[in-house]
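Input: a single structure, listed below in structure tokens.
Apart from one protein chain that is not included, each protein chain of the complex appears where it belongs.
And then subunit A:
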């Protein structure tokens, strides 16, 4: 495989490095499917929930082939059954191919933007545009640079620059502007530079390794780069993926880039959006751009009201619409903004367009495996007995409560200078932090003593909060 391995690999550059903190779903690395789209019991951070994961895998394949743009999907199930985890898995699995925009239903409501504007922006953040940038540039190591003043005193300076790569070497005669740049950047022999042919700008990439021993003391900022290979005049092609929302922002005001940094985008006029749509369509015709519909994930979709749902219907009809994935844990609830009840709090006409994936509560074995994965993710050592107790707690109360106890019990065990979390630590934390059902029983007993108590004690009509 000698020749094949020396052919240069294509670089993939992740533009911004994101520091990922350990969040509730950071252990999910993908959907955990094998090549036949069959889910493995425990894989890539996902446990159980086989039917839902298989369905999600099928949807993912359809998205990759571009066959499902403008469709919508609903993941519904009780709290703590892995809805957001599946969405996270999908986003990890398709991060390279298409943009994945996640949001919660309540983010729509904001004082700065109207609901329709927030929805439109979210939709457009999920549509990607791929474009290619081509630059011709001369890249090489400086062998010798000489700038001379003519002997007569007046008149133009004469400059010569010798550049080389590992394969060739040549001399350039320099014009006035280039000579100015070279003196300003203090380019000397041994520097590796690039000259952009279109703009004529010179940039220093660093110093050559072979010249590293020239001086005994160098600046800490000096970078040593390898001498470039191949031809001097290279053509660099970079493929960028931007979202249409970014294009909107850049074009909606003259200093567009400032707006992206400050985070506040405000409302974007619809004329600007229409212009951008027609421009992108034009580029698509000319073969200059590719439109990549991505995924917009709306969690807690029951928080949207009837106006938002009508607007969603309209947005889904557009020809560039991304795939809409929604998640909710409500049963038959009132649609916000009306007095009518409907499954999941979503109007029936929108429900009609959806593919629905149901998630089911986890079995005891699955709960244990999930807790084990979370222990590894949070770097906690736990005794087997303690894990069994925690699993019991998780089954009786809720999975999330058990996950919360992991870190808390780890802290308690460290306080007593133990290496592993033991059953006593779990018991202690269990008594310190009460879960939802114990809290409700406690409230029922002492409701008279709490402020603003509105429960009618006689009829026993408790107003329980749906979680």
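Simple rule for what comes next: contacts are C-beta pairs under 8 Å (C-beta built on N, C-alpha and C of every residue); 3 or more make two chains touch, one makes a residue touch a chain; residues count from 1.
The criterion applied here is as follows: contacts and distances are computed from a predicted model.
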When you check the chain that is not on display against UniProt, which of "p53 and DNA damage-regulated protein 1", "Ribonuclease P subunit p14", "ER membrane protein complex subunit 1" or "GCS light chain" does it turn out to be?
"p53 and DNA damage-regulated protein 1"
Using the touch definition from the top, which of A:111, A:151, A:198 or A:332 touches the missing chain?
A:198
Which one touches the absent chain: A:235, A:314, A:334 or A:365?
A:235
So one chain is hidden, and I want to know which residue out of A:177, A:288 or A:414 touches that hidden chain in the complete assembly.
A:288
Looking at the whole complex, which of A:36, A:173, A:216 or A:352 touches the chain that is not displayed?
A:173
Subunit A positions in touch with the non-displayed chain are 1-4, 6-7, 10, 129-134, 167-168, 170-171, 173, 198, 230-233, 235, 237, 239-240, 242, 246-247, 250-251, 256-257, 260, 279, 283, 286-290
